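Note that one protein chain is taken out, while the other chains of the complex remain in position.
When the chains are written out, they are named A and B in that same order, and each has its own residue count from 1.
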Amino acid sequence: MAVETTAAVQPGLSIGFFDTGGFFETYLLPFVIMLGQSVLLLTILLIVVAYILYADRKIFAAVQMRRGPNVVGPWGLLQSFADLIKFVLKEPIIPASANKGVFLLAPLVAGVLALSAWAVVPVGPGLAVADPNLGILFIFAITSLEVYGIIMGGWASNSKYPFLASLRSAAQMVSYEVSIGFVIITVLLCVGSLNLSHIVWSQLDGAGTMLGLPSSFLDWHWLGLFPMFIIFFISAIAETNRPPFDLPEAESELVAGHMVEYSSTPFLLFFLGEFVAITLMCALTTILFLGGWLPPIDVAPFNWVPGVVWFVLKGMAVFFCMAMVRSLVPRYRYDQLMRLGWKVFLPISLAMVFLTALVLQITGWAENRPDPASLAPTASVSSTLHST
Amino acid sequence: MNVVGLFFYLFSAICVASAFMVIASRNPVHSVLFLILAFFNAAGLFMLMGAEFLALILIVVYVGAVAVLFLFVVMMLDVDFAELRQGVLQYLPIGGVIGIVLLVELVLVLGGLSITPEGADLVVQPIPDMAETSNIQAIGDLLYTKYVFFFQMAGLILLVAMIGAIVLTLSHRSDVKRQNTATQIGRDPATAVTLHDVKPGEGI
Partner (left out) sequence: MEPGTITFNLAVAIPELMLAVGAMVLLMIGAFTGEKSARSMHVIAVALIAAAAAVLVYTAPEGVVFSDAFVSDRFARLMKLLVLGGSTFAIAMSYGFARHASYGRFEYPILVVLATLGMMVMISADDLIALYLGLEMQALALYVAAAINRDSLRASEAGLKYFVLGALSSGMLLYGMSLIYGFTGHTNFAGIAEAMAAERQLGEIFGIVFMLAGIAFKVSAAPFHMWTPDVYEGAPTPVTAFFAAAPKVAAMAMMIRVTYGAFEHAAADWQQIIAFLAIASMLLGAFAAIGQTNIKRLMAYSSIGHMGFALVGLAAGTQTGVSGVIIYLIIYLIMTLGTFACILAMRREDGLVEDISELSGLSRTHPMMALMLTALMFSLAGIPPLAGFWAKYFVFLAAVQAELYVLAVIGVLASVVGAFYYLRIVKIMWFDEPESGFVPMASELRLVLGVSGVFTIFYVVVAGPVSSIATGAARTFF
């Protein structure tokens, strides 16, 4: 997948971009380019989601010594598309007592929000629809909004199980957002920038360089901030309502959670939003802790491979871990889930923020670290970074 | 009109309209949802002013956390809004008068600023020009260096409020079974399981 963007004319989030000039060059052309990039990204994302869904089911099946989807297409490769067509063709049912407007708005919110966060994710050096200065904050804001899809859907269904599920999952997502926020802050303390590309470039330099393996996988933040990496991974699972934290769906008690009353395309949108959020969390783990598009070792065969490939491989590895967790760990009870979030992760991540800041201050790394933007190796790439 | 102006009017119009809908809509949940829409447009206005950090923090804090709690509460309340609304006409005149007074005051303040521009000199400019520093840096300098004392005091006040809420509401009920995770995990087969050789038909 290659989102070949000519990043030089990216408007991004900064508003100072608008200035006087020809209407066509200033507004229309960038708009069309951005539209094209977005459509391209969207298409690729949908294909990725389809195969991630397939992979999820295959891994789950393999762990249970089943065969998984194997009928539609060779080895069942087209199963997801069959599901898609099935959902779209079904009749949408809106319960008579539902709050119609909100009922239909909820899946849209869930789907659109999840997709919009991808706009700022750089999948390779300079490969992003937009690379704003506050990229990580943008993603954090969007993920904190994803709860609305669930809460609105649960309420608008006007039915007991969806409502209970939406209350539960809203509490769950808000709780884990807190620790995710703190984990992100520790990474930002080490980077000194909120730009996602800068976060990746800053991982060229770290523990590995000190140990004599410069630009290797030991430089990435997963080592320097090890407990945070684990906390982020688990919180990401909880935030996306994946098993073992899938209490919003909890088939055993709440039928299918907030989606009970949904069918057809609205259901598909919820489903899509969920899986796009999962891919986003995998991408975020990759960027924050696994060095984004950087090769694991900066030697000949590895650094020939394009960064995008490394990015996708790392994201897939994270997703494989999530799928394994899903198939191996039994579901948490609700009070255990809350206890883990508030009594374990929150204190640890808060203490780590403090500790990280302290270490950075005492060792003087914070003051002596190079400007994250200057770490980008080639001039062309760094110029695209500065253009935003 | 340039694009910034266009967006300004778009955001402000939606913001004002959704603020109106917050008080006008029949369903309290709809009110909260309109409030969220108003927050979004306010964030958009911040963006137009170049305060990206404030815009995103507004979304994270108000939309992502505070409004969720609002929704929580409102969804669980069974409010009969038709009943609440009965006094609307009765209080309309007084509400209208207050609204007009506020409007006149606002006009006077803004008018005063445009009539006597030297009045604007009184306003202290706490942050340097945005060209020299970034959004976050400017806020950080103010909050954590210049006004660190106020910041810490505000934190302590919140601590007092938290202590107060806990002191006045938390009750440890004694008739509830609680689980102690540490002892649960600490159990091992040696202490938890005993094996008995039970003869048929006798029981333990």
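Everything below uses one rule, namely that a contact is a pair of C-beta atoms (placed from the backbone, for glycine too) under 8 Å apart; a residue touches a chain by one contact, two chains touch by 3 or more.
Fair warning: this is a prediction, and the values are worked out from it, not measured in the lab.
Taking the complete complex into account, the chain left out of view touches B. Only one of B:L77, B:I94 or B:V167 touches the absent chain when the whole complex is considered: B:V167. The chain not displayed touches chain B at residues 122-124, 141, 144-150, 152-154, 156-157, 159-161, 163-164, 166-168.
Assume only the chains that are shown with their structure count from here on.
With each centre defined as the average position of its C-alpha atoms, the distance from chain A to chain B rounds to 25 Å.
Residues 13-16, 18, 20, 27, 99, 102, 132-134, 137-138, 140-141, 144-145, 147-148, 151-152, 155, 163, 167, 170, 174, 177, 194, 339 of chain A are the ones touching chain B in the complex. Within the complex formed with chain A, the chain B residues making contact are 2-4, 27, 29-30, 33, 36, 47-48, 50, 52-53, 56-57, 59-60, 63-65, 68, 71-72, 75-76, 134-136, 181.
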